[in-house]
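The structure's right below; bear with me while I get my questions together.
Left out: one protein chain. Kept in place: all the others.
On to subunit A.
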């Protein structure tokens, strides 16, 4: 099957896609975008979170074919050229990144939260990120990062 979809603003096509392939596999193995991660491939960890038509989804739960003709934004598409998005910047500065395997998914989820709720409370942050597992940090510095990004965005 041929899949044509817009990824990070550019139209991309992949041929010979097996119908059982996920959007995650399409991105990682066929389009050269391994930013979205594959920690569980069962919808349980959020490491594969990407935007599909502006909605965050677990790319591992979306069939590649479902992305045909739609817009996908991945973690690779968040920075503006060389300058990091404030959420990305905050994750680095707050020490929210250790192994970093959860980071792409968390960055997209936090990006989505702050777009909807510019000044989230702690319970709101926790609720919004509840689908993203991190095994390294205990989440404290991830909370710090989201708070920091919110502050930064408010002052820009």
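The working rule: contacts are C-beta pairs under 8 Å (C-beta built on N, C-alpha and C of every residue); 3 or more make two chains touch, one makes a residue touch a chain; residues count from 1.
As a working rule, contacts and distances are computed from a predicted model.
Trainee: Which of the following names does UniProt give to the chain that is not shown: "YpiF family protein", "PqqA peptide cyclase", "Xanthine dehydrogenase, molybdenum binding subunit apoprotein" or "Cytochrome P450"?
Mentor: Of "YpiF family protein", "PqqA peptide cyclase", "Xanthine dehydrogenase, molybdenum binding subunit apoprotein" or "Cytochrome P450", the absent chain's UniProt record names it "Xanthine dehydrogenase, molybdenum binding subunit apoprotein".
Trainee: Among A:64, A:97 or A:150, single out the residue that touches the unshown chain.
Mentor: Checking each option in A:64, A:97 or A:150, the one touching the absent chain turns out to be A:97.
Trainee: For subunit A, enumerate the residues touching the unshown chain of the complex.
Mentor: Touch with the absent chain occurs at residues 18, 20-21, 28-29, 32-42, 44-45, 47, 74-76, 78-79, 84, 88-89, 91-95, 97-104, 107, 123, 125-127, 129-144.
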